[in-house]
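What you see is the complex with one protein chain gone and the rest in place.
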Amino acid sequence: MGGYGLYVWSAYGFATLILVLNVIVPLRRRTVVMRVLRRLSQAKESE
Amino acid sequence: MLSYAAPKNFYPFAGKLIPWIGFAAVVTLAFGLYLGLFVAPADYQQGQSYRIMFIHVPSAWMSMFVYVVMAAAGAASLVWKTKLAEVLASACAPIGASFTLITLVTGSLWGKPMWGTWWAWDARLTSELILLFLYIGVMALQASIDDPRRAARAAAVLALVGVVNIPVIHFSVEWWNTLHQPASVSKLGMPSIHPSMLAPLLLMAVGFKLYFVAMVLVRMRYQILERERHTQWVAQVVESEK
Partner (left out) sequence: MNPPSLFTAARNVFMRDLTIALRRSTDVLTPLMFFLIVVTLFPLGVGPEANLLRTMAPGVIWVAALLATMLSLGRLFSNDYADGTLEQLALAPHPLPLLVLAKVCAHWVLTGLPLVAMSPLLALQLNLEPRQMATLVTTLLLGTPVLSLLGSIGAALTLGLRGGGVLVSLLVLPLYTPILIFGAGAVSARAFGLDAEAHLSLLAAFLILGAVFAPWAAAAALRISLD
(Lines give C-alpha, C1' and ligand atoms only; values in the text may rest on other atoms or scores of the structure.)
Protein backbone atom coordinates (compact mmCIF):
# COMPACT_ATOMS: atom_id res chain seq x y z
CA MET A 1 0.00 0.00 0.00
CA GLY A 2 2.87 2.34 -0.76
CA GLY A 3 3.89 3.02 2.82
CA TYR A 4 0.34 3.88 3.85
CA GLY A 5 -0.62 0.28 4.57
CA LEU A 6 -0.94 0.74 8.30
CA TYR A 7 -3.36 3.63 7.95
CA VAL A 8 -5.44 2.05 5.19
CA TRP A 9 -5.72 -1.34 6.87
CA SER A 10 -6.47 0.06 10.29
CA ALA A 11 -9.20 2.23 8.77
CA TYR A 12 -10.74 -0.79 7.06
CA GLY A 13 -10.22 -2.91 10.14
CA PHE A 14 -11.91 -0.42 12.42
CA ALA A 15 -14.88 -0.02 10.08
CA THR A 16 -15.25 -3.81 9.85
CA LEU A 17 -15.07 -4.14 13.62
CA ILE A 18 -17.82 -1.58 14.19
CA LEU A 19 -20.04 -2.99 11.44
CA VAL A 20 -19.64 -6.55 12.74
CA LEU A 21 -20.32 -5.42 16.32
CA ASN A 22 -23.48 -3.81 15.02
CA VAL A 23 -24.60 -7.20 13.74
CA ILE A 24 -23.65 -9.16 16.85
CA VAL A 25 -25.11 -6.83 19.47
CA PRO A 26 -28.73 -6.78 18.16
CA LEU A 27 -28.67 -10.52 17.48
CA ARG A 28 -27.56 -11.24 21.04
CA ARG A 29 -30.09 -8.79 22.34
CA ARG A 30 -32.70 -10.69 20.35
CA THR A 31 -31.83 -14.00 22.00
CA VAL A 32 -32.08 -12.31 25.40
CA VAL A 33 -35.50 -10.90 24.54
CA MET A 34 -36.66 -14.29 23.31
CA ARG A 35 -35.47 -15.95 26.49
CA VAL A 36 -37.32 -13.44 28.65
CA LEU A 37 -40.49 -13.82 26.60
CA ARG A 38 -40.29 -17.60 26.77
CA ARG A 39 -40.00 -17.44 30.54
CA LEU A 40 -42.96 -15.09 30.59
CA SER A 41 -45.13 -17.49 28.62
CA GLN A 42 -44.04 -20.43 30.78
CA ALA A 43 -44.97 -18.48 33.88
CA LYS A 44 -48.39 -17.85 32.39
CA GLU A 45 -48.91 -21.51 31.58
CA SER A 46 -48.01 -22.70 35.07
CA GLU A 47 -50.46 -20.29 36.65
CA MET B 1 -49.62 -1.96 1.92
CA LEU B 2 -50.83 -0.28 5.08
CA SER B 3 -51.42 -3.60 6.76
CA TYR B 4 -47.64 -4.07 6.93
CA ALA B 5 -47.55 -1.14 9.32
CA ALA B 6 -49.27 -3.27 11.95
CA PRO B 7 -46.54 -4.79 14.14
CA LYS B 8 -48.17 -8.19 13.88
CA ASN B 9 -47.79 -8.27 10.10
CA PHE B 10 -44.54 -6.38 9.99
CA TYR B 11 -42.71 -8.86 12.19
CA PRO B 12 -42.85 -11.93 9.87
CA PHE B 13 -42.54 -9.74 6.77
CA ALA B 14 -39.31 -8.16 8.03
CA GLY B 15 -38.10 -11.59 9.08
CA LYS B 16 -38.39 -12.77 5.49
CA LEU B 17 -36.69 -9.66 4.10
CA ILE B 18 -33.66 -9.57 6.38
CA PRO B 19 -31.71 -12.52 4.90
CA TRP B 20 -32.16 -11.23 1.35
CA ILE B 21 -31.16 -7.66 2.14
CA GLY B 22 -28.29 -8.86 4.31
CA PHE B 23 -27.07 -11.09 1.52
CA ALA B 24 -27.31 -8.25 -1.00
CA ALA B 25 -25.37 -6.00 1.38
CA VAL B 26 -22.56 -8.53 1.80
CA VAL B 27 -22.26 -9.09 -1.96
CA THR B 28 -22.29 -5.37 -2.76
CA LEU B 29 -19.76 -4.54 -0.06
CA ALA B 30 -17.47 -7.40 -1.09
CA PHE B 31 -17.56 -6.34 -4.72
CA GLY B 32 -17.03 -2.69 -3.76
CA LEU B 33 -14.08 -3.61 -1.54
CA TYR B 34 -12.55 -5.71 -4.29
CA LEU B 35 -12.80 -2.86 -6.79
CA GLY B 36 -11.67 -0.28 -4.27
CA LEU B 37 -8.71 -2.15 -2.86
CA PHE B 38 -7.41 -4.11 -5.83
CA VAL B 39 -8.73 -2.68 -9.10
CA ALA B 40 -8.81 1.11 -8.68
CA PRO B 41 -5.42 2.67 -9.46
CA ALA B 42 -3.44 4.65 -6.90
CA ASP B 43 -4.16 8.37 -6.84
CA TYR B 44 -1.33 10.38 -8.37
CA GLN B 45 -1.39 12.89 -5.51
CA GLN B 46 -2.38 10.91 -2.45
CA GLY B 47 -0.92 7.55 -3.42
CA GLN B 48 -2.58 4.55 -1.82
CA SER B 49 -3.87 6.42 1.21
CA TYR B 50 -6.87 7.73 -0.70
CA ARG B 51 -8.37 4.23 -0.54
CA ILE B 52 -9.64 5.17 2.94
CA MET B 53 -12.09 7.34 1.01
CA PHE B 54 -14.09 4.27 0.01
CA ILE B 55 -15.27 3.84 3.58
CA HIS B 56 -14.86 7.37 4.87
CA VAL B 57 -17.06 9.12 2.31
CA PRO B 58 -19.93 6.60 2.15
CA SER B 59 -20.11 6.38 5.94
CA ALA B 60 -20.15 10.18 6.15
CA TRP B 61 -23.11 10.14 3.75
CA MET B 62 -24.75 7.45 5.85
CA SER B 63 -24.22 9.34 9.11
CA MET B 64 -26.33 12.21 7.79
CA PHE B 65 -28.81 10.05 5.90
CA VAL B 66 -29.57 7.97 9.00
CA TYR B 67 -30.15 11.09 11.09
CA VAL B 68 -32.65 12.37 8.53
CA VAL B 69 -34.39 8.98 8.46
CA MET B 70 -34.51 9.01 12.25
CA ALA B 71 -35.97 12.53 12.35
CA ALA B 72 -38.51 11.69 9.63
CA ALA B 73 -39.57 8.55 11.49
CA GLY B 74 -39.75 10.62 14.66
CA ALA B 75 -41.99 13.18 12.95
CA ALA B 76 -44.20 10.39 11.64
CA SER B 77 -44.45 8.87 15.11
CA LEU B 78 -45.45 12.21 16.64
CA VAL B 79 -48.04 12.97 13.96
CA TRP B 80 -49.65 9.57 13.38
CA LYS B 81 -48.60 7.89 16.64
CA THR B 82 -47.68 4.71 14.78
CA LYS B 83 -45.69 2.21 16.81
CA LEU B 84 -43.69 1.16 13.79
CA ALA B 85 -42.35 4.67 13.23
CA GLU B 86 -41.38 4.92 16.90
CA VAL B 87 -39.49 1.66 16.71
CA LEU B 88 -37.83 2.67 13.45
CA ALA B 89 -36.63 5.96 14.95
CA SER B 90 -35.13 4.33 18.00
CA ALA B 91 -33.48 1.60 15.91
CA CYS B 92 -31.76 4.24 13.75
CA ALA B 93 -29.80 5.99 16.50
CA PRO B 94 -27.10 3.39 17.32
CA ILE B 95 -26.50 2.56 13.66
CA GLY B 96 -26.18 6.21 12.73
CA ALA B 97 -23.83 6.80 15.63
CA SER B 98 -21.71 3.87 14.44
CA PHE B 99 -21.39 5.34 10.95
CA THR B 100 -20.48 8.69 12.47
CA LEU B 101 -17.80 7.06 14.58
CA ILE B 102 -16.43 5.23 11.54
CA THR B 103 -16.32 8.51 9.63
CA LEU B 104 -14.39 10.20 12.42
CA VAL B 105 -11.88 7.42 12.95
CA THR B 106 -11.22 6.82 9.24
CA GLY B 107 -11.00 10.58 8.72
CA SER B 108 -8.38 10.72 11.43
CA LEU B 109 -6.48 7.79 9.91
CA TRP B 110 -6.59 9.53 6.54
CA GLY B 111 -5.58 12.83 8.07
CA LYS B 112 -2.41 11.48 9.66
CA PRO B 113 -0.57 10.70 6.38
CA MET B 114 -2.17 13.61 4.50
CA TRP B 115 -2.04 16.39 7.09
CA GLY B 116 0.62 14.95 9.36
CA THR B 117 -1.78 15.12 12.29
CA TRP B 118 -4.47 12.85 13.70
CA TRP B 119 -6.99 15.55 14.20
CA ALA B 120 -7.38 18.83 12.40
CA TRP B 121 -10.27 21.17 13.03
CA ASP B 122 -11.44 20.65 9.50
CA ALA B 123 -15.00 21.88 8.99
CA ARG B 124 -16.38 18.55 7.89
CA LEU B 125 -14.70 16.55 10.65
CA THR B 126 -15.82 19.07 13.25
CA SER B 127 -19.46 18.98 12.17
CA GLU B 128 -19.23 15.21 12.08
CA LEU B 129 -18.04 15.26 15.70
CA ILE B 130 -20.98 17.45 16.70
CA LEU B 131 -23.27 15.07 14.83
CA LEU B 132 -21.87 12.27 16.97
CA PHE B 133 -22.73 14.30 20.07
CA LEU B 134 -26.27 14.76 18.75
CA TYR B 135 -26.62 11.01 18.24
CA ILE B 136 -25.27 10.35 21.73
CA GLY B 137 -27.80 12.82 23.12
CA VAL B 138 -30.67 10.99 21.44
CA MET B 139 -29.40 7.63 22.66
CA ALA B 140 -28.84 8.87 26.20
CA LEU B 141 -32.33 10.34 26.33
CA GLN B 142 -33.85 7.08 25.08
CA ALA B 143 -31.85 5.09 27.60
CA SER B 144 -32.89 7.16 30.59
CA ILE B 145 -36.66 6.91 30.01
CA ASP B 146 -38.17 3.58 31.03
CA ASP B 147 -41.52 3.86 29.30
CA PRO B 148 -40.77 3.00 25.64
CA ARG B 149 -43.54 5.22 24.25
CA ARG B 150 -42.42 8.26 26.17
CA ALA B 151 -38.79 7.53 25.29
CA ALA B 152 -39.62 7.31 21.60
CA ARG B 153 -41.61 10.53 21.58
CA ALA B 154 -39.03 12.49 23.56
CA ALA B 155 -36.27 11.23 21.28
CA ALA B 156 -38.38 12.20 18.27
CA VAL B 157 -38.66 15.80 19.49
CA LEU B 158 -34.92 15.92 20.09
CA ALA B 159 -34.15 14.42 16.67
CA LEU B 160 -36.38 16.99 14.99
CA VAL B 161 -34.71 19.84 16.84
CA GLY B 162 -31.37 18.35 15.83
CA VAL B 163 -32.28 17.99 12.18
CA VAL B 164 -33.29 21.64 12.04
CA ASN B 165 -30.03 22.57 13.71
CA ILE B 166 -27.67 20.44 11.64
CA PRO B 167 -27.58 22.81 8.64
CA VAL B 168 -27.06 25.77 10.98
CA ILE B 169 -24.27 23.95 12.83
CA HIS B 170 -22.69 22.88 9.57
CA PHE B 171 -22.82 26.38 8.16
CA SER B 172 -21.39 27.98 11.28
CA VAL B 173 -18.58 25.45 11.58
CA GLU B 174 -17.78 25.94 7.89
CA TRP B 175 -17.67 29.68 8.42
CA TRP B 176 -15.61 29.38 11.60
CA ASN B 177 -13.19 27.12 9.77
CA THR B 178 -12.52 29.53 6.89
CA LEU B 179 -11.52 32.12 9.48
CA HIS B 180 -9.13 29.92 11.39
CA GLN B 181 -7.91 27.70 8.58
CA PRO B 182 -4.25 26.94 9.21
CA ALA B 183 -2.40 27.48 5.95
CA SER B 184 -0.63 24.12 5.87
CA VAL B 185 -3.77 22.02 6.11
CA SER B 186 -5.31 21.14 2.80
CA LYS B 187 -8.75 19.63 2.73
CA LEU B 188 -9.30 15.91 2.65
CA GLY B 189 -10.48 16.23 -0.88
CA MET B 190 -11.91 13.58 -3.03
CA PRO B 191 -9.24 12.95 -5.62
CA SER B 192 -10.27 13.96 -9.12
CA ILE B 193 -12.72 11.16 -9.60
CA HIS B 194 -11.85 8.59 -12.22
CA PRO B 195 -14.62 6.12 -13.20
CA SER B 196 -12.58 3.28 -11.73
CA MET B 197 -12.76 5.11 -8.37
CA LEU B 198 -16.39 6.13 -8.70
CA ALA B 199 -17.65 2.57 -9.13
CA PRO B 200 -16.31 1.27 -5.79
CA LEU B 201 -17.41 4.46 -4.05
CA LEU B 202 -20.99 4.07 -5.23
CA LEU B 203 -20.98 0.33 -4.56
CA MET B 204 -19.83 0.93 -1.01
CA ALA B 205 -22.52 3.58 -0.57
CA VAL B 206 -25.23 1.19 -1.80
CA GLY B 207 -23.78 -1.61 0.34
CA PHE B 208 -23.88 0.56 3.47
CA LYS B 209 -27.50 1.50 2.73
CA LEU B 210 -28.48 -2.17 2.38
CA TYR B 211 -26.58 -3.00 5.56
CA PHE B 212 -28.41 -0.20 7.35
CA VAL B 213 -31.81 -1.47 6.19
CA ALA B 214 -31.03 -5.02 7.27
CA MET B 215 -29.73 -3.97 10.68
CA VAL B 216 -32.59 -1.58 11.30
CA LEU B 217 -35.04 -4.40 10.59
CA VAL B 218 -33.23 -6.72 13.00
CA ARG B 219 -33.38 -4.10 15.74
CA MET B 220 -37.00 -3.23 14.99
CA ARG B 221 -38.04 -6.86 15.22
CA TYR B 222 -36.83 -7.47 18.74
CA GLN B 223 -38.05 -4.08 19.93
CA ILE B 224 -41.50 -4.92 18.60
CA LEU B 225 -41.45 -8.23 20.47
CA GLU B 226 -40.47 -6.45 23.67
CA ARG B 227 -43.20 -3.86 23.34
CA GLU B 228 -45.96 -6.23 22.36
CA ARG B 229 -45.00 -8.94 24.79
CA HIS B 230 -48.45 -9.19 26.33
CA THR B 231 -50.23 -9.83 23.04
CA GLN B 232 -51.41 -13.12 21.69
CA TRP B 233 -49.38 -13.04 18.48
CA VAL B 234 -46.09 -12.56 20.33
CA ALA B 235 -46.89 -15.57 22.46
CA GLN B 236 -47.43 -17.56 19.26
CA VAL B 237 -44.18 -16.30 17.77
CA VAL B 238 -42.31 -17.28 20.93
CA GLU B 239 -43.98 -20.66 20.82
CA SER B 240 -43.11 -21.30 17.17
CA GLU B 241 -39.49 -20.12 17.38
CA LYS B 242 -38.56 -22.43 20.22
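Just a few scattered comments:
Going in written order, the chains are labelled A and B, and every chain counts its residues from 1.
Please note the rule applied: contacts are C-beta pairs under 8 Å (C-beta built on N, C-alpha and C of every residue); 3 or more make two chains touch, one makes a residue touch a chain.
Keep in mind that what you see is a predicted model, and the values were worked out from it rather than measured.
For the chain that is not shown, the touched chains among those present are B, taking the whole complex.
Check B:42, B:78 or B:199 against the missing chain and you find that the one touching it is B:78. Checked against the hidden chain, the listed residues B:56, B:153 or B:219 yield one contact partner: B:153.
The chain not shown here touches chain B at positions 78, 130, 133-134, 136-137, 140-141, 144-145, 150, 153-154, 157-158, 160-162, 164-165, 168-169, 171-173, 175-176, 179.
Note that in this section only the chains that are shown with their structure count from here on.
With centres set at the average Cα position, the gap from chain A to chain B is 16 Å. In the complex of the two chains, the chain B residues touching chain A come out as 33, 37, 42, 47-49, 51-52, 55-56, 59, 94-95, 98, 101-102, 105-106, 109-110, 112-113, 211, 215, 218-219, 221-222, 225-226, 229, 234-235, 238-239, 241-242.
Listing the residues of chain A that touch chain B in their complex gives 1-5, 7-8, 10-12, 14-15, 18-19, 21-23, 25-27, 29-30, 33-34, 37-38, 40-41, 44.
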